[in-house]
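One protein chain is absent from this view; the other protein chains keep their places.
Note that the chains take the letters A and B in the order they are written out, and that residue 1 is the start of every chain.
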């Protein structure tokens, strides 16, 4: 039996502070902009079924309790106590928290307290740029403040993350953009934006990526398929970042590909081709529930075992933290345990690889044991 | 044990009326323009093996009877009686029949009679346009007749289908084409075509799609990989329709993606991202035989369970109707039954989801219980 004694969740978000009714809870399961189709519910998804499989027992109910019954018990306990019980049921010892999502979500220190674990911050580049733009009046101050903010963030954050970089315009080019073009784009952005306006200019996003690369901190990149990714989101998957990966090879900055599904095999291939490219297992497992073992096995085809990182990708609901951790542990036990049982792998190797992808790889590339 | 008591085949075609020799029967298995490679046979495919697995017992033979032995028995019974026995062995209660294929295939009412089931028509848009063009002398009459024909068809048909829309030119744009451009394209088409000439003009196809969308009837779209799809067929899969899906969101017309394999996971992702996008399971299961359970399981990763629809995609041979139904039922029983057995899903949920994808979802979106 393969065990993973500690778990580092290398990419997650805070949870909502308010009590949730059936509709608002369901909306958090859907991960889309709108409501479910008429006659359907987001509870009838792998995520919904996995929540009902793994969470009720942590609140003293039977597995597969109905959504209404589960939410009644959740309200009975209160959002704080329910959150505490759920997060403590994950087995996560360190949370790396992307704080760049909108909404009233708990901060890293709150997650740490609720989950009796440690927490570190991942800084979202485009949010940082937007905050800088809100308080910078000129192109000069914007670019100087941005450089300073990225440098400062690198001193405390454990990683940077960019969601937008692969979603707008062509694939990130193989070289830092020309300074003159960056100034021009910054001018256009400042002139056209309102306070709080989002950064979608491909050239500025590229500038931001290269600024982050210069810090040496690991850089997490959404590789397609993730949150809010609909029509205006290119569907090429991790292949879009091959050029960027080639350009950044040997610079000393690691790239971590997030949200690979259904391109997880291509992501695994990039991790095999480039020494500095790593693959997140997060939502590819957490959102596929009963299929998580099969998806994990596919990633394990081409990716070197030292290049894989557990995450939940959870946001909003502590239930998603639970689902991520539980389906991951079960998938690891089934897949690696199965290979050990049939003689394909040595049992000691299977146990060692399980610990690597559960926590060891993350500890190494994020330097979690150094502080 | 998961059972599916009724089955709606949401996309199929009629069967050939003539007796078939070994060569003509084999050609129907291949689904390509030409003969098999020298030294090979289309019987040595998953489809061929599945026909030999499931059909001989319905004609009183052992499973895996040789092709020659099976066809001898088929001729002994006669094409009508064999067809009757085969169609009645499917368990299908309602056939939705795409009548837009060339060749002497049985009509919906004949399928209904032979199969002791109901049948409804799906109208193929490009065939409708070609028929209108054959009898329209001017651009004005062509466009007026086309609008009228689509509107009239919407009154009796259960859905529209388009095969060509994703096969010619760039991905269908996010907006209806400009009326002036439509008139110009219609003029070019009328001037250049012979009677029976096919519609391949991307702009007119786009006009046709948007005309159909306006009726509110569900619109089935071949998403790549299907019949006759070879070199001149873009290989991008369902990603090609992401823009069209975004443009039609909220208009009240459902889109059903057909022929996803090997892009079934991307199709499932689109069904998760867009409330009005549905995924057909048809040929992805029917043509993969012994692998159908695994392919079904992959689609069930990301697609909400209320968004999946059974079909056989069968055409020409009643054997393909049988294979579609049998491999689907077996796949559902294995996959959903397996998840119930290992505790991932509740048994009642598994049974409920099985009925949804076998018939319930189709009944809802095609309004089959309303008439």
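Here is the rule we go by: contacts are C-beta pairs under 8 Å (C-beta built on N, C-alpha and C of every residue); 3 or more make two chains touch, one makes a residue touch a chain.
Not measured: the values here are computed from a predicted model.
The hidden chain makes contact, of the residues A:60, A:103, A:187 or A:275, with A:275. When you scan A:33, A:72, A:107 or A:174 for touch with the missing chain, the hit is A:174.
Interface note for the absent chain: among B:269, B:287 or B:329, the touching residue is B:287.
Listed here are the chain A residues that touch the chain not shown: 174, 239, 242-243, 245-247, 249, 254, 265-266, 268-269, 272-276, 297-298, 300-302, 304-307, 339, 343-346, 349, 353, 356, 364-365. Listed here are the chain B residues that touch the chain not shown: 31-32, 34-42, 44-46, 49-50, 52-53, 63-64, 225, 229-233, 235, 261-262, 287-291, 294-295.
As a working rule, only the chains that are shown with their structure count from here on.
Chain B is reached from chain A by a rotation of 120°, derived from superposing Cα atoms (nearest 5).
Between the Cα centres of chain A and chain B there is a gap of 37 Å.
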